[in-house]
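Please read the structure below before turning to the comments.
One protein chain omitted, others in place.
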Amino acid sequence: MKRIGVFTSGGDSPGMNACIRAVVRAAVHQGVEVYGITRGYRGMIKGEITRLESNSVSNTIQKGGTMLRSARSKEFMTKEGRREAYAQLKKFGIEGLVAIGGDGTFTGANIFCEEFGIPIIGAPGTIDNDLYGTDYTIGYDTAVNTALDAIDKIRDTADSHDRVFFIEVMGRDSGYIAIPCAIGGGAEIVMIPEAETSIQTVVDTLRTGWDRSKTSFIVIVAEGDEAGNATEVASEVQKALPYMDARVTILGHVQRGGSPTAADRLLASRLGIACVEGLLEGRKNVMAGIVDSKLVYTPFIETITKQKIINPHFIQMVNILSV
Amino acid sequence: MKRIGVFTSGGDSPGMNACIRAVVRAAVHQGVEVYGITRGYRGMIKGEITRLESNSVSNTIQKGGTMLRSARSKEFMTKEGRREAYAQLKKFGIEGLVAIGGDGTFTGANIFCEEFGIPIIGAPGTIDNDLYGTDYTIGYDTAVNTALDAIDKIRDTADSHDRVFFIEVMGRDSGYIAIPCAIGGGAEIVMIPEAETSIQTVVDTLRTGWDRSKTSFIVIVAEGDEAGNATEVASEVQKALPYMDARVTILGHVQRGGSPTAADRLLASRLGIACVEGLLEGRKNVMAGIVDSKLVYTPFIETITKQKIINPHFIQMVNILSV
Amino acid sequence: MKRIGVFTSGGDSPGMNACIRAVVRAAVHQGVEVYGITRGYRGMIKGEITRLESNSVSNTIQKGGTMLRSARSKEFMTKEGRREAYAQLKKFGIEGLVAIGGDGTFTGANIFCEEFGIPIIGAPGTIDNDLYGTDYTIGYDTAVNTALDAIDKIRDTADSHDRVFFIEVMGRDSGYIAIPCAIGGGAEIVMIPEAETSIQTVVDTLRTGWDRSKTSFIVIVAEGDEAGNATEVASEVQKALPYMDARVTILGHVQRGGSPTAADRLLASRLGIACVEGLLEGRKNVMAGIVDSKLVYTPFIETITKQKIINPHFIQMVNILSV
Partner (left out) sequence: MKRIGVFTSGGDSPGMNACIRAVVRAAVHQGVEVYGITRGYRGMIKGEITRLESNSVSNTIQKGGTMLRSARSKEFMTKEGRREAYAQLKKFGIEGLVAIGGDGTFTGANIFCEEFGIPIIGAPGTIDNDLYGTDYTIGYDTAVNTALDAIDKIRDTADSHDRVFFIEVMGRDSGYIAIPCAIGGGAEIVMIPEAETSIQTVVDTLRTGWDRSKTSFIVIVAEGDEAGNATEVASEVQKALPYMDARVTILGHVQRGGSPTAADRLLASRLGIACVEGLLEGRKNVMAGIVDSKLVYTPFIETITKQKIINPHFIQMVNILSV
């Protein structure tokens, strides 16, 4: 393999640049040429492809976002679109791809690889951490720390005013961000999609605390919780406990940005190198990940279909620690 | 004067603890006893008053929120309530007060001082910076930096995805927070209560940029802008520019918390000392502030009724810098 | 077991408070009384022991340092001293101990436990991460992120001025802090005790880069590197490359402080709970740790005598990534 391409796709996450950098440097180290594809599959179809040298990625490891940008592509969902994408890659002589993204990215990569036989290796770049095949995804640690930093600030004001704060963090399908935010933020309650928490339980817990003369509370709500989002939950709770002063904060897109943490830079660098080495070893249609400190390659199809299970002990910890 | 009280009231702001600390230490330095009143006027009425020594405020200068807590008090708005508050102060032998808060706090202080003759000096503790009689209020610099830090993170993701972000910052009546956020955050547009900005102007500016192939934009909206809040503005703009990807983030209560910046610690310390010295010099019914680097005492009545005007040049700067 | 004690000993690390908090809350949750022992073994001997309730540890999870303080104790190294310490514990009715610290702490705990039969479980609290029996120690992730943040700042000025910066990070016996700092900080060279790096190699690498017109470099030096500390290394290199502008920064004690990261709060909380549960299950003379995401208890004697080996792949990564 003499020439590879790299792109980012789906929601951006901190550490994507560190991963791109590692892909470029590892390729240069191995004597392989690298091309950057802009805006994911959309740019692939349009031929937005440029050569990346070692110094193209200088001074990028600490930057949030993705220098290759990201976008959704409806065209790539059609056979037609993928054929055009493949034609562009052929034109540039690209023989293998590194795809940095989440399950949407890998679903596309899987089909593309099967249809046209081009080897693709994925790196898990998403703040959600809900990908099977790796203990942590690139950007997750940063997102959690960003959220926690905001929660620390909110607790200052919660404590000063005797308030109940309902803080919504990202997590449409999972509580991976909510759980460490709740434990690390000293929250009284956490609400995540993986565990049922009724409004009644929330009300009871708050009332019990209040009766023990506790006056400020933090409830962390994953945006995809089955009981509703933070605004909805707060509204229900406020009705049941009218004497409490309930407030809502939705952390939102702030969680996607920022300079990556040490752990994310390390993970991104390690996986970027692993993607290049994997391609050169002849692997394809797999995602590189770290499980129990060891590098593993998991077939795309498994990363998409298998579910990563959150440690139930962590949910219990929130209860123990808010005693 | 042998014994004074100190309290915080209204919305909390970073640096309130630094100010309390300075009041305590300055009083101790002058041989005056200090009592902390918890939860503002509400605690005053209830007699929630305790002695503060020099080491009561050790290791507090860097902490967000207020160790004396804050609350609203409907009772204090009645003559009855104020009489009870005064009785409590008498009981503790408190001869003067330092009130840390905003215009609501000083409105109450002004009446209280006039009715019962107890000398009160105020320190401007609010993130809003809209108090006449001081160039900056305690907490303002921190709030702006916190907001800016969030905006920097959002720009990472805005740039990665070609998006228009409408970011709502605090400011019900003024653009004091919005302006430095817009200039410092490299925003294309700022919308503040003090200046009329029509939705049409926003649409035109974005369309002009888009036509010049600019694809990501940041619009800073002060929550009290006359054109609506960020959600409303974004919705209008999205209708007019359906091909753009508009997103909204409301920074919310995060802006109130956090460890105070150097400028806020310095300001809070300086004004805390000035409040104590002012009381000992026989001043009353005034707010201590810094104007053009010099300490000034402004009558409460002026701080409440006079309006601080934002430098119009700053609004123009946003246009020049987003060329 | 009805009553336990908890203390911190050795160098402090961020997350120690989160661990103390978890010990207290887990004990309360289990109906066990907890006593805090101030200043480690020194305070134990002096009987500086006080009851901790659930709310004694409110609002501490985010704080650096240790609320129980730490100190060295020469007296505890004598049989006499340990007998006195045991007598104090008996006086307070303490039947088991949680010791938060590093290998010095556990060496003492091991002897104490063997001599007097009091069950002790340890939590690994040290920024150095060089303890066998856990993948990460409490405080390590924070220290690395603090160092990395400083390195990011130094790179700003290194790039602006065409300079070679030699940055010394903590690590008397290991490169655990240096390695992620080098990878995450985009350093060209890393020097750690575990791997021999001659001054000549450093000189050659810098000269090669310089000849390829690279003009700013970062070299991370673990304080215990066999080639010397950062000041010594820089001085040698400057002699060999007089045309380069070499500068030294020693990060020092800053690395020990600061609010713990999410990972450290989570780890500290998990291990604090595990220490209490371990004591109640009848374990003793072991350290609680997390290996491959699973909780394990390792005998003190192994944590002291066995060596944790740094992944050699990480050293190689620095070379690949600085291509």
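Labels for the chains are A, B and C, by order of writing; each one numbers its residues from 1.
By definition in this document, a contact is a pair of C-beta atoms (placed from the backbone, for glycine too) under 8 Å apart; a residue touches a chain by one contact, two chains touch by 3 or more.
Source: prediction; values computed, not measured.
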{"item": "Partner chains on view for the chain not depicted", "value": "B, C"}
{"item": "Residue touching the undisplayed chain, where the options are B:66, B:88, B:129 or B:261", "value": "B:261"}
{"item": "Residue among B:13, B:38, B:145 or B:197 touching the omitted chain", "value": "B:145"}
{"item": "On chain B, residues whose C-beta touches the chain left out of the figure", "value": "18, 21-22, 25-26, 28-29, 54, 59, 61-62, 135, 141, 144-145, 148, 152, 155, 159, 180-181, 183-186, 259, 261-263, 265-266, 269-270, 273, 292-293, 311, 317, 320-323"}
{"item": "Interface residues of chain C (partner: the chain not displayed)", "value": "8, 11-12, 14, 16, 63-66, 69-71, 146, 150, 152-157, 159-162, 165, 247-254, 256-258"}
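Simple rule for what comes next: only the chains that are shown with their structure count from here on.
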{"item": "Farthest chain (mean CA position) relative to chain C", "value": "B"}
{"item": "Numbering shared by both copies at the chain B-chain A contact, with half separating same from different", "value": "same"}
{"item": "Cα-superposition angle relating the copies chain C and chain A, to nearest 5°", "value": "180"}
{"item": "Inter-chain centre distance, chain B versus chain C - centres from mean C-alpha coordinates, in Å", "value": "39"}
{"item": "Inter-centroid spacing, chain B versus chain A (mean Cα positions, whole Å)", "value": "35"}
{"item": "Shared-contact residues (touching 2 or more other chains) in chain C", "value": "none"}
